[in-house]
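Heads up, one of the protein chains got dropped from this complex, but the rest are sitting where they should.
Entry: subunit A
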Amino acid sequence: MTLRKKTLLKVIILGDSGVGKTSLMQQFVNNKFLHQYKATIGADFLTKEITVDNKVVTLQIWDTAGQERFQSLGVAFYRGADCCVLCYDVTNEKSLNNLTSWKDEFLVQSNVANPQDFPFIIIGNKIDIEESRKIPSLSKKLNNITNQGFGGLNYPVFETSAKDSINVEAAFEVIAKMALQQEELNEVNGGDVSDDYNDAINIHLEGNGSGCAC
């Protein structure tokens, strides 16, 4: 496929308050980690140009607020998304358990036509924190969630540290690939980058799960 125009990929980052969504995005986009970001209100927007499969794409990343009260805002930000990143904090079990509801909420509000095949990716952040504070038997719990909450779908999983810049780049590379696939799919289906998702076409993303650190 020849590059006719700038490819814009829209990525949404979701997850509980305080799991490190802003830090992940800042680490990826600006290669920096600050100890104190203010709580995100509504959603923040950042962009980064990267090369995926020899193609230059621009990631438009929406870093959303984690508090539940802001969820009704989703419609304004989720529409037209090409990939959704679900974040949790490896030291906070509740944030892990909430992944399912974040995913469901996203599918409801973004109104994507192919919910079964929409590309999600899971990121467990804060692996730099001492082992003792981490969720006990994390991988088992994570498996339970993907099996039950996510209907057995295998979404790529990354464990990252935004603070120490571990796995962040790798995760976003996969995010970009998945988003690009989704975008090209829309292109084929809808003829242009509209929000018009027509028939669902099965794509399988299992091959991308190489970054799983579990």
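The rule is short, and it goes like this: a residue touches a chain if its C-beta (ideal position, glycine included) is under 8 Å from a C-beta of that chain, and two chains touch if they have at least 3 such contacts; residues count from 1.
What we mean here is this: contacts and distances are computed from a predicted model.
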For the chain that's not shown, choose its UniProt protein name out of "RabGAP/TBC", "EIF-2B GDP-GTP exchange factor subunit epsilon", "UDP-N-acetylglucosamine transferase subunit ALG13" or "Nucleoporin Nup43". "RabGAP/TBC"
Touch as defined at the start, partner being the missing chain; which of A:Ser17, A:Ser101, A:Asn154 or A:Asn189 qualifies? A:Ser17
Out of A:Ala43, A:Ile122 or A:Ile166, which touches the unshown chain? A:Ala43
If I consider the whole complex, including the chain that's not displayed, which of A:Ala65, A:Ala81 or A:Ile122 touches that chain? A:Ala65
Considering the whole complex rather than only what is displayed, give the residues of subunit A touching the chain that is not shown. 17-18, 34-47, 58, 60, 65, 67, 69-70, 72-73, 76-77, 89, 91-94, 133
